[in-house]
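Complex shown without one protein chain; remaining protein chains in place.
Right after this comes subunit A.
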Amino acid sequence: MKKSHLFVIGIIAVAIVIIMSTVGDASVYVSFREARERAADGNLTKVHVVGRLPRDGQKNILGLEYNPTLDPNYFAFTLVDTNRIAQRVIYFNPKPQDFDKSEQVVITGAMRNDVFVADKILLKCPSKYVEKDIKGATASVN
């Protein structure tokens, strides 16, 4: 066998290791039910959950808990996943300031006991990217 062949085999081997490690580290989007099942099985790998914030008639978000003067590193909220399962989530960081405006929230983390401990929150504020309204736009102007 020629050296160059060995070299190619080596590269392929490393590439396979890389692929395997990616597959091993890749996370998944799951529902809260699955997150709970995983936790019950003792599987503590982090998952992604996509959800919305429950709101009342006045569009206020229900169940936000953040009191920075008590503890700036404790923020709790309820998230409703696509299967309409609500789950209490704790985030040991300050509340993201634009949290109230977001339509969709993606969190990563895992269930611990009865709460979902999130370590990352990705907010989707569609208005952030595509403006849909003009402030103070009245027909009388101009």
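By definition in this document, contacts are C-beta pairs under 8 Å (C-beta built on N, C-alpha and C of every residue); 3 or more make two chains touch, one makes a residue touch a chain; residues count from 1.
The working rule: contacts and distances are computed from a predicted model.
Here one chain is missing from view; checked against "Alkylation response protein AidB-like acyl-CoA dehydrogenase", "Sugar ABC transporter permease", "Cytochrome c biogenesis protein CcsA" or "[Fe] hydrogenase, HymB subunit, putative", UniProt names that protein "Cytochrome c biogenesis protein CcsA". Of the residues in subunit A, those that touch the hidden partner chain are 2-4, 7, 11, 14-15, 18-19, 21-22, 25-30, 45-48, 50, 68-74, 90, 92-102, 106, 108-109, 112-113, 117, 119-120, 122-125, 127-134, 136-139, 141-142.
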